[in-house]
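Just one protein chain is left out here, and the rest sit where they should.
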Amino acid sequence: MKKIDLNSDLGEGFGKYKLGNDEEMMKYITSANIACGFHAGDPLIMERSVKLAIKHGVAIGAHPGFPDLMGFGRREIKVTTEEVRDYVIYQVGALLAFVRTLGGNMQHVKPHGALYNIACQDYKIAHAIARAVYDVDKELILVGLSNSQILKAGRKVGLKVASEAFADRTYMQDGSLLPRNVKGAVLDNVEQILDRALEIVEKGTITTVNGSKIEVEADTICVHSDTPKSVEITKKLKETLVRHGIKVERMSM
Amino acid sequence: MKKIDLNSDLGEGFGKYKLGNDEEMMKYITSANIACGFHAGDPLIMERSVKLAIKHGVAIGAHPGFPDLMGFGRREIKVTTEEVRDYVIYQVGALLAFVRTLGGNMQHVKPHGALYNIACQDYKIAHAIARAVYDVDKELILVGLSNSQILKAGRKVGLKVASEAFADRTYMQDGSLLPRNVKGAVLDNVEQILDRALEIVEKGTITTVNGSKIEVEADTICVHSDTPKSVEITKKLKETLVRHGIKVERMSM
Amino acid sequence: MKKIDLNSDLGEGFGKYKLGNDEEMMKYITSANIACGFHAGDPLIMERSVKLAIKHGVAIGAHPGFPDLMGFGRREIKVTTEEVRDYVIYQVGALLAFVRTLGGNMQHVKPHGALYNIACQDYKIAHAIARAVYDVDKELILVGLSNSQILKAGRKVGLKVASEAFADRTYMQDGSLLPRNVKGAVLDNVEQILDRALEIVEKGTITTVNGSKIEVEADTICVHSDTPKSVEITKKLKETLVRHGIKVERMSM
Partner (left out) sequence: MKKIDLNSDLGEGFGKYKLGNDEEMMKYITSANIACGFHAGDPLIMERSVKLAIKHGVAIGAHPGFPDLMGFGRREIKVTTEEVRDYVIYQVGALLAFVRTLGGNMQHVKPHGALYNIACQDYKIAHAIARAVYDVDKELILVGLSNSQILKAGRKVGLKVASEAFADRTYMQDGSLLPRNVKGAVLDNVEQILDRALEIVEKGTITTVNGSKIEVEADTICVHSDTPKSVEITKKLKETLVRHGIKVERMSM
C-alpha cells in the first residue's frame, strides 16, 4: 500500500499579525512545519502552534528561516556556513523547548523559503544545516526537495531524510521550482493540483513547465496554508489520496 | 568552610558589536549568564560563549531578557504572564540547544535587567518565569536577588534557587537595588567592593544606602563584565575570597 | 454648521502581513494615521499608504509608536523623555520623506497605542512628543484625547492641536479610555457606535462606563480599521453624520 505525508508551514503569524488558517489545516495534514521566530512566528504563536499540533495528532517539525521578518525569509541573504549552522541550532532549540514543555516530540526540520532554496542547490549550506540538525538531535528527519543537495547532505551526516514534492508549484526541467516571484509559480486550480499529487504519489513523476515528465521521489507533499483556497485544497487532497487507496500518515511512520 | 559562587553576565555583544572582555572574565568567575538573543547576544555569540565557558570549566546559565535590543533589556515592558513565560521558554531553549550540541550542561537561569527587577518584586511575573524554567528542565537552578519574590516563586514550583548579592551595587533599605540610572547605583571603588563582598560572605550582611546593615543570604555574587575595571575587580575579588579561606565554586556544587 | 474629521489608523501591516482594509477605509475617512515602522508599517507599506491617501484626498498624519513590533506598540515601555523625543523625530521624518517624495503634505501627528495612552496622562512624555513634532514642522497638528495632557503640552509648545473622541471605545468617568485588554473596551454594536458619535458631535458629551455623561470636545472621531465591521461602521458613520447636517472634513480645514 502506497503512503504519503502531507506537510504544511504553520505558525507563521507574528505578534498581532495572523497568517493562514492553522486550526483548519491541522485537520487534514500529518506534519506541521512551525516557524521559529526568525522569518515569522513569535514565542506565543510557537506555543499555540505546538499545542494545536499535539491536539490534532499532527507531527511537529521546526521551520527555521533567515532572520528577515520584513522579507518573510524569502530573500536570499549571503550568509556563511557558520551563520547558517548557528541560526538553525538557535531556532530548532527554541521550538524544541516548547515541544518538550508541552509533552510532544519533534519529528523533523524543514528550512523555510530562501534558506530552503539555497539548501537545495548549495551543498555547503546544505551540509551546515544538516550538521546543525544532527548535532541538536540525530533522530530528527531532514526534509528537502526531491533529489536536491539538502537530502544528499542529510544522508551524508547520518540523518534520515524525507523527499518533498509540491503539487501546487511549477517545476523546472532540472527538478527545481520556478521561483515564487515568477508568474505561474504557484498553481491554484484545484483539479490540477489533485491530479499532480496523484501523479507524484502513484507514478513518481511530475510534469514540468515545458510539458515533459521528470521523476520525483516523494515521502511528503507540501500544501500551502496561506492562500484563499488552502483549506479546501488540503481537505480535497487528503480525501482524493485516501479514495485512491493511498495511506496518508506522518513521514516518521 | 564557607563557599560562594561568582557569576557574571557574558555573551552580551550583538553582530559586529562587542561588550566586555568575556575571555578574561571566564578565568575568574564560576558561573556565566549567557544572553539569549532578546536583549543581547546572537546565535554566533551564543555558540562562542558556550564554548568559552566549557573551555574554562565555568558553569553555564541562560540569561533571558525582554525583546528590546535597543534598550538592552533594561527598560520595563508591561507584559503579561503568558508573554513572560513564552519569552523565557524560547530563550532558554535556544541556548540549551547550543549547550547540548557542544556537550555541556546548563546549570541555571537568571533573568536579565528589567525582567530581573520585575521578577524580584512582582510575584506573578516571578511565578511565570519559575514555571517556564521548571517546565523546560526541573533540574535548573533559578537565580535571583536575596529575599526576593523570584526565589519565593522558584521554591514554590519546586526549583532549586540561588540567592544573589551584589558587591558593586548600592542597596536600598528594603533589600532592593538602587536603580541603575540613579547616580551612585554602581560602585567602582575596588577596595570598597572587596570589603562588601567579604561582608556578604562572612557576615551575611550588607550596608545600605543610608548606612545601616541588612541581612543578605548569598549563594552567588554578581560581578559586572562591562565596566573598565571589571577584569581587575573580578580577579582581585576571587583572590581576596580565597585568601580569606572562602571556597569559590559554582553554585551547583 | 457643525463639522467633524474622521481619522483611522492605516498602513499597519508589515512585510507579508496585512491588517485591515485600507483601500475601503480610505473612501470614508478624512484623515489617515500612517504607521512609521516601529510598531507596524515598513517602507513599502508606508509608500503605498501615502499614495493611497493622496489618491483618495485623505489628509496624511504620522502615527509613531514604541519600537515593539512583537507587541504592536500596545505595551508600555518605560522610556526617557529623550528616547520618546528621538523616536518621534525619527518616525515622523521617515514618513515625511515619502509624503514629500509623492507630492503630498503631512497634516498631523498622532501617537499610537501605549505611547498615545502615556502621552495622554504623563505631561513630561507629552511635552517631549510635542517638542519633537514642533521641531520637525511647527505647522503639524498634534492629535490627542480630549482634555488630556498631550493637548495641553501641544498648546504649550505652540502647536495646533485636535481633540479626539472615540465612538467605539468605553470611557471611564475621568475621560480616559478603558484599557483595550479589558472586556468591553471596544464596542462593536453599530447602532450604539453611531448614536455615540452623534452625541459627541452634536452635544459634546459621551456616556461613560457607569452611565453618566461627561463632556468631550471633538475635532476628530477615531474609527478602527482592524475589526471585521470596520468598513461597514465607517461607511454608516459618515452617512449618518452627513444626514444629520454635519460636515465631515479633514481637521485642517
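Order of writing sets the labels: A, B and C. Residues in every chain begin at 1.
In the analysis below, a contact is a pair of C-beta atoms (placed from the backbone, for glycine too) under 8 Å apart; a residue touches a chain by one contact, two chains touch by 3 or more.
Just so you know, these numbers come straight off a predicted model, no measurement behind them.
Asks: Tell me which of C:Ala94, C:Val190 or C:Val209 is the one touching the absent chain.
Replies: Missing-chain contact among the listed residues: C:Ala94.
Asks: Looking at the whole complex, which of C:Glu12, C:Glu83 or C:Asp168 touches the chain that is not displayed?
Replies: C:Glu83
Asks: If the hidden chain were put back, which of B:Ile54, B:Met70 or B:Leu187 would touch it?
Replies: Considering the complete complex, B:Met70 is the one touching the chain left out.
Asks: Give me the chain C residues in contact with the hidden chain, please.
Replies: Answer for chain C: residues 37, 43-44, 46-47, 82-83, 86-87, 89-98, 100-101, 132, 135-136 touch the chain left out.
Asks: Please output the residues of chain A touching the missing chain, sorted low to high.
Replies: 67-68, 70-71, 75-79, 114
Asks: For chain B, which residues lie in contact with the unshown chain of the complex?
Replies: Touch with the absent chain occurs at residues 13-17, 19, 40, 42, 69-72.
Note that only the chains that are shown with their structure count from here on.
Asks: Taking the mean of the C-alpha atoms as each chain's centre, how many Å separate chain A from chain C?
Replies: Going by mean C-alpha positions, chain A sits 41 Å from chain C.
Asks: At least two other chains touched by the same residue of chain C: list those residues.
Replies: Expected reply: 70-71.
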